[in-house]
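All protein chains but one are shown in place.
Note that the chains take the letters A, B and C in the order they are written out, and that residue 1 is the start of every chain.
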Amino acid sequence: MATRRKLVIDCDPGNDDAMSILMALSDVNIDVIAITCVAGNCDVTQASLNALRVLQVAKKLDIPVYTGCDAPLLGERKPGSPYHGVDGLGDVPDPGAPGIDRIQIEHGVQALLQLSKEHAGELQLVSIGPLTNVAMAIRLDSAFGSRLKSCHIMGGNYQGRGNITMAAEFNFYADPEAAFVVLGQLCCPMTVMPWETCLEHAISWETHTNTRSHDTEKARFIKSVDEWSVNYVKPKNAPNFVPADEACMACFLSDDVIKSSVHVYATVETKGHYTSGQMVVDWRKRDVNDPLYKKPNVTIVTGLHQSLYEQLMDRALSC
Amino acid sequence: MATRRKLVIDCDPGNDDAMSILMALSDVNIDVIAITCVAGNCDVTQASLNALRVLQVAKKLDIPVYTGCDAPLLGERKPGSPYHGVDGLGDVPDPGAPGIDRIQIEHGVQALLQLSKEHAGELQLVSIGPLTNVAMAIRLDSAFGSRLKSCHIMGGNYQGRGNITMAAEFNFYADPEAAFVVLGQLCCPMTVMPWETCLEHAISWETHTNTRSHDTEKARFIKSVDEWSVNYVKPKNAPNFVPADEACMACFLSDDVIKSSVHVYATVETKGHYTSGQMVVDWRKRDVNDPLYKKPNVTIVTGLHQSLYEQLMDRALSC
Amino acid sequence: MATRRKLVIDCDPGNDDAMSILMALSDVNIDVIAITCVAGNCDVTQASLNALRVLQVAKKLDIPVYTGCDAPLLGERKPGSPYHGVDGLGDVPDPGAPGIDRIQIEHGVQALLQLSKEHAGELQLVSIGPLTNVAMAIRLDSAFGSRLKSCHIMGGNYQGRGNITMAAEFNFYADPEAAFVVLGQLCCPMTVMPWETCLEHAISWETHTNTRSHDTEKARFIKSVDEWSVNYVKPKNAPNFVPADEACMACFLSDDVIKSSVHVYATVETKGHYTSGQMVVDWRKRDVNDPLYKKPNVTIVTGLHQSLYEQLMDRALSC
Partner (left out) sequence: MATRRKLVIDCDPGNDDAMSILMALSDVNIDVIAITCVAGNCDVTQASLNALRVLQVAKKLDIPVYTGCDAPLLGERKPGSPYHGVDGLGDVPDPGAPGIDRIQIEHGVQALLQLSKEHAGELQLVSIGPLTNVAMAIRLDSAFGSRLKSCHIMGGNYQGRGNITMAAEFNFYADPEAAFVVLGQLCCPMTVMPWETCLEHAISWETHTNTRSHDTEKARFIKSVDEWSVNYVKPKNAPNFVPADEACMACFLSDDVIKSSVHVYATVETKGHYTSGQMVVDWRKRDVNDPLYKKPNVTIVTGLHQSLYEQLMDRALSC
């Protein structure tokens, strides 16, 4: 077990965050060292309580949960999507949920910095919420990224296709300045799961149902919290179900999930009227000596091996 | 001949504009009523002289050429691409070229307005330069577009892929405000040929050479003005040649060229730091009654029938 | 009379435009050659009809009124201020007003260009509405300004003090891009009357009443159209009445009105979130050889001789 991979999940649960956490927990090679939460799908305290609920379902309440930033870098929370309900987990009553006292006292950003020192060179980060905590860690310590082994990010887009606005994906839209800071300044290997790839790798309603039909507490939990979302999109004749954070986590769990990717320079628009929060990719092929040359800083995943991807989701709920 | 289609070409020749003009002239069903010029690949007077050179080669100097705007709406010309040489036509000496006195005295924008009245409901516009003249026509007369039968536009992008900047295509970059005005306010059927589709439908160097090898004056002319561009891109190991305006003109000449397209709402970013001039497309499927619903205003061409496309280019130089 | 100054008034009447027109008409040394109208306080057709009403009151219906642009450069009219009523002239019924047939057929921008040629070097422009028409004239003919003797502009601010937004004055806010174009590209002597100077030179309610109490048709007209505004601001305990366009016209009528001014470089912000439409002044003293040196392009009026100013307003209604 000495070689288990050390993971911190930075998230805003969120149903797809919940599923992603369970995916990580179902992999015996992964050591989830901590969960840090951030405002996004819901407020940050609720996000932390939601993370605890997921850990309780997985019987992993020993994993510490930290509360990070309660607002984006510039401080103004934008209205979220109604997709995950008010509480981020489909507004399902849970009287036995862990209380606020189970949240760590230390701030999530401090935890990120501290853990990056304790596990320097080994720590891997999967960020599946707005990037506020990660940007704050960089700003407090510009060497933060140099101590990470890698960072996987669910967020942004590579063909200008938005979900929350015309041009922006939710996580980058929620904190464009943080996304700008992280892409430009984290300085560790970064893998980005953009919105278009999530869309391309939607799952059928049949697969969705099957995955949630295992006779396990986890499956029952996910099924119940998903009910809100399902009822939200099904009447709109959604032809399938689009996981997002799960696709990012799957790529972290196994490189084999990645069917295609591009290694490019990308940044984030923070000033646009229509495009604030959009990822901007430099597709222009230039010689390294060209003054306009931009060194690639991210690997953008453009295609997945669907069956392996779906297996990783299924495994998460199967035991 | 009473049924020939009435065309005005708004352009900034430009090699690919020259080729596009010849494509239109080679179609017996098209009546090219006028050419209006705009600053873009070169200054607007040079562009007008270049248009005259093309007409001379085609023995069509009876078609009037008008000089339009000498700068974008906000007045600040941006440095162009070196791709077409300083004079826009590969800097090939042409002692016999028509002089400045052959340019019409009337302003190009006035000509657009006047012709739209003379041929109300019949006039079709192909715009293959920055959209300044078209935007100015709208601003002087908001009913301008209602008198056009259609407008085909080379410009913009639909997947955030730029050529002159990371995120913007040259024509929209050169006058983002004009592109914003035209897409939002022209109010006639608009077909947009975006940069990505041009890239997807590059032609092989062999096809390029063959097309320019006809024993005609037109072929010799295009071959000579193209030499600069070819020498510019070949040493960069360009795997093929990318026509742009030609793709737009081909779609105008024959709907059959269009293999695939989308009918969507699109606008243009004018405020972004990285994305100024980028086209922004609303891909979100919404019900007509949704307050965020955006009525489709453009048809974006996403795929071409390559062989028909290449035939139309070949025909232009073959006689 | 051969030496009468030749004036075109570009305006969006508007009570203060109406008063300003009467001020110009009351000066025997001024030849008001034309009035061009623009969308601003009301739509442009209404503005033209309003100008005609003013001319009728002054028995000067021989002066031609032209309709200019019906929307700002980028095409999106912003909600105006309720300050002048819906029709711009206090919503006072006027059954005998001149009809739409009295408006010239030629477009206001064409008229500006034409008149600048007819009276090259002599024509003076007073612009007291959004600068759309003037910017359009520049864009159609970059030599337009070089044929003007001068241009007086009511608009903008020089200390960041707004009226319609926190940071912008109404005329520049209504078309920031036009204001940007005019300040940067008109290239004739420009005198700007900024909002702060208007505020500094408000008139007492007593003066307001006295000026409107002459036993003349003009005084009765202005009094009636002002009633709406007075009833709008008086309940807010406005300590005085703030003329705006009138201050600009007064400076045009007599240089002696100008008590203080600065000759500086100024431009207009078009991208800001809070500051769109704000005038931006370069106060930094630099040597002409400094690369950051900006050549002064406007004279900003910072103080007025109040009594002369008030006399010019009074004269306008006294006969």
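What we mean here is this: a residue touches a chain if its C-beta (ideal position, glycine included) is under 8 Å from a C-beta of that chain, and two chains touch if they have at least 3 such contacts.
All of these numbers come straight from a predicted model, not from anything done at the bench.
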item: Partners of the unshown chain among those that are drawn; value: A, C
item: Which residue of C:31, C:122, C:282 or C:314 touches the chain not shown here; value: C:282
item: Sole contact to the chain not displayed, among C:159, C:213, C:231 or C:260; value: C:159
item: Contact partner of the left-out chain, one of C:87, C:246 or C:269; value: C:269
item: Touch with the omitted chain, as defined above, among A:65, A:181 or A:317; value: A:181
item: Missing-partner contacts on chain C, residue numbers; value: 157-163, 166-167, 236, 267, 269-276, 278, 280-284, 287, 294
item: Touch residues of chain A, complete complex, unshown partner; value: 69-71, 73-75, 107, 109, 132, 136, 138-142, 177, 180-181, 184-185, 270-271
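Note that in this section only the chains that are shown with their structure count from here on.
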item: Residues of chain A touching at least two other chains; value: 271
